[in-house]
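Only one protein chain is missing from this complex, and each of the others stays in its spot.
Presenting subunit A:
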Amino acid sequence: MKQSVYGLLLLMALSIPPVANLMESIMIVHMHMQMPLLVVAGFFMARYLQLRFPHFFESWNNNGVPGMILFTIVVSYWMIPRTMDEAITIQSVEIFKFFSLAILAGVPLRDSWKKLGQIGRNIMISLFATLFFVMGWVYVNSPEQLCNNYRLVEQITLGWGFFTTAICMVIYLIYISIVDRSAYE
């Protein structure tokens, strides 16, 4: 339960206007730091919801797949340049961003991850690694400014952020495939 409170506190801290403004002032920080932190906040808050509505999660997210689909849709939505622009210019979209990433992405992620099993998790990591490479390619190579609010160089920076994160995911996948953990544990 304590962690749900920490999650809520994190969400509140991220919602303070100067904090939100600072994080949204740099494109990559907006997408690769603020948004993941909102998911993390939801991830922690999920504990309360899991304890409060166990039946709901059991019936609607029995094997973790529906939760991961919801998570993927929500997170992918926020990777689109247009949505980032709207989050900055339209207040209701900004509120939706805080709500959707915390509750519709963070909560299902927490509930689904353990249910997925090792293969399911590896599929998800591979999927996101591929998605990140594609997004990296788009952001680095686009000759046009994709967001009204961010300069071209920030877009390229974000692209490289996608690439480096994808590389880290691939390194992790290689690590778990070549290291036989049972030899050590």
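Details
The rule we apply is simple: a contact is a pair of C-beta atoms (placed from the backbone, for glycine too) under 8 Å apart; a residue touches a chain by one contact, two chains touch by 3 or more; residues count from 1.
Here is the rule we go by: contacts and distances are computed from a predicted model.
Here one chain is missing from view; checked against "ParM/StbA family protein", "ABC transporter substrate-binding protein", "Cbb3-type cytochrome c oxidase subunit I" or "Phenylacetate-CoA oxygenase subunit PaaC", UniProt names that protein "Cbb3-type cytochrome c oxidase subunit I". What subunit A contributes to its contact with the hidden chain is residues 22, 25-26, 28-29, 32-33, 153, 156-157, 160-161, 164-165, 167-168, 171-172, 175-176, 179, 183-185.
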